[in-house]
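All protein chains but one are shown in place.
== chain A ==
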Amino acid sequence: MSEVLKLDGLAKSFAVGKRLFGGPRGMVHAVRPVDLVVQQGETLGIVGESGCGKSTLARMLVGLLPATSGRIEINGAPLDNADPSEFGKKIQYVFQDPISSLNPRKTIRQIMDAPLKRLHHIDRATRTQRISEIFASVNLREEFLDRYPHEFSGGQAQRIGIARALAAEAKILILDEPVSALDVSVQAQVLNLLADLKVRLGLTYLFISHDLAVVEAVSDRVAVLYFGSVVEVGPAEQVFAAPRHPYTRLLAQSAPVVGRPLSAPEGRESELPDPLNPPQGCAFKARCPKASEICGREVPPLAPVGGTDHLAACHHPL
């Protein structure tokens, strides 16, 4: 195993209340410095609730957003985020909304052609052949190539999105909520296709979702994001079964599970912290039953808890 993707202190802040002249009114730290390593052939799941920074993180990884600080290494070489066409060959992205990620005024063939032409400069005949190969691998019929995006169902459109990402021949795919917009029966088809492609093509996935059960079903390791920081990372089978961070436990208990009686696992008044006015110390302390004086003072570092591959950022791990 080798490290194919390494994030070193990657962070992103957005200016709020921009003015024509002078500085902004405030800064929102959407992603606080994040260190993560993804191994060759691995699926790293990233879960978190809305506003936790998971999509911002994903967009930084593919160069759609410049990072405020920190660096990204792919196969040991630092990535220069100036040129998206260089990014495109190393790392690709599958979007959440399959329909809106396809240009409504282009045929599927034109959409599939773009990465082959612009990233790999392949001639026309070879492109046609490559597209047929890729379409066969994602179980799409070639007759679809001359149709327009609105003619497809969500599941088919998401397969086209995956096919486009495969055409770039990147070995790392960032999957940003790839099945959230799909119905459950179609969701399983797409997840199985992704699992199959990974083995056949030797891909590495970063799988982002808010659905804990889906993440658990597809991931080798899972990282839990809260308020822009990784609060827990560990093997998929352990993170939700035996969470070490109180937030992970709250998430796991909130997910509706057949056979578990209905209960609100936390007080009703709890609200997410205000990004414009972030709390001191641990961001979760206001919702945490184990919060103590040190939690209000120091941000807990991500540290190993019981075993080297399970880490949690908590002063009082469970």
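The rule we apply is simple: a contact is a pair of C-beta atoms (placed from the backbone, for glycine too) under 8 Å apart; a residue touches a chain by one contact, two chains touch by 3 or more; residues count from 1.
Going forward, contacts and distances are computed from a predicted model.
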Omitted chain, identified by the protein name its UniProt record gives, among "Beta-ketoacyl-[acyl-carrier-protein] synthase family protein", "Ion-translocating oxidoreductase complex subunit D", "ABC transporter permease subunit" or "Urease accessory protein UreD": "ABC transporter permease subunit"
Among A:Leu203, A:Leu250 or A:Cys314, the residue in touch with the chain that has been omitted: A:Leu250
Residues in chain A touching the chain absent from view: 20, 49-50, 59, 62-64, 84-85, 87-88, 92-93, 95-97, 100-106, 114-115, 118-119, 153, 155, 161, 164, 168, 183-189, 191-192, 195, 210, 212-214, 216-220, 236-237, 240-241, 250-266, 268-272
